[in-house]
Structures are given as structure tokens and as C-alpha cells.
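Shown here: the complex without one of its protein chains, the others still in place.
Moving on to chain A:
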Amino acid sequence: MNPIRKKRLYLIGMMVAGIGVAAWLALNAFDENLMFFFSPSEIAEGKAPTGHPFRVGGLVSNNSVKRKPDGLTTAFDVTDNAETVTVEYTGILPDLFREGQGIVALGQLNESGIFVASEVLAKHDENYMPPEVADSLKTAHDEGVNEMQQQVSVQ
């Protein structure tokens, strides 16, 4: 093999190895950091993991926002109009957080089925609904309609 070829081979070898290692590390870490989204209905069905963080989203139920005596912890219900999950968050809520607003919360379920959030996101455009939330609302709505239709046909 002539020396230029050899050098080029070294170079390519190093590049491939480098990129390979980087890609391997990246994909490994990727799986750990994936956060799945579950709607309140899916949580009620027991689909959501316990002890592993995930995201939940829906509308903040009316008259459900309660503040704990420390003034910083807030508990509120998030609903997809079918099921509801209680979320607890300590800290300052985003400006656009309010009852009836679509939000996404990040955190984990504790033993008593309360979702302890580490982050609450409310979007900056009040007409904007996070796509996941819009989807889960639609699913819950469709299922509700189906159920009603089935009931009607049974009758």
C-alpha cells in the first residue's frame, strides 16, 4: 500500500471510529432521556410508569387550583374531559397558567397517584394548544361520542 493511501486510510478510520463512538453514546443517552406523554385517561388506565418521569397534559379543571399554606406549592387537576389527574407543583407557575388553560407538566407519579411536577409549561399564545393536549382532548371526545352512540344503539 502506498503511503498516501495508508494515511488516507488512517484518517478515514479515525473519523469513522470517532463518529461511531459519538453516535453510540448519543443514542444510549437518548433512550434514557426520552419522555413519553400520557393523557389523564391513559394514566387512569394504568399505562403511565411509576418511578420514571413523563409528561402529562390537558386542561386545568375549573375551581381545582389550591395553594398550600407555604404559598409556593400548588395543587390542581388536569383533565382531558374524560379522566382527571391531580398535579402538585412547588415553585412559580408560568404567567399563562390559569384554570381552563391547556398545560403540559413534567414529573412523576407518586404512590398516592398524585403527579408531582418538576416543571409546568403553559404556552405563550393563548390560542395555541400543545399538539399533544389537543390530540388527547380529541381522543377523549371521540371515545365519549362512541360510548354514547353505543348506549343509544343498545337502547
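In this section, a contact is a pair of C-beta atoms (placed from the backbone, for glycine too) under 8 Å apart; a residue touches a chain by one contact, two chains touch by 3 or more; residues count from 1.
Operating definition for what follows: contacts and distances are computed from a predicted model.
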{"item": "UniProt protein name of the chain not shown, from \"YbdD/YjiX family protein\", \"Heme lyase NrfEFG subunit NrfE\", \"Dipeptide/oligopeptide/nickel ABC transporter ATP-binding protein\" or \"Anti-sigma-K factor rskA\"", "value": "\"Heme lyase NrfEFG subunit NrfE\""}
{"item": "Absent-chain interface as seen on chain A, which is shown", "value": "4, 7, 10-11, 15, 18-19, 22-23, 25-26, 29-30, 32-37, 53, 55, 67, 70-72, 90-93, 95-96, 104, 123-128, 130-132, 135"}
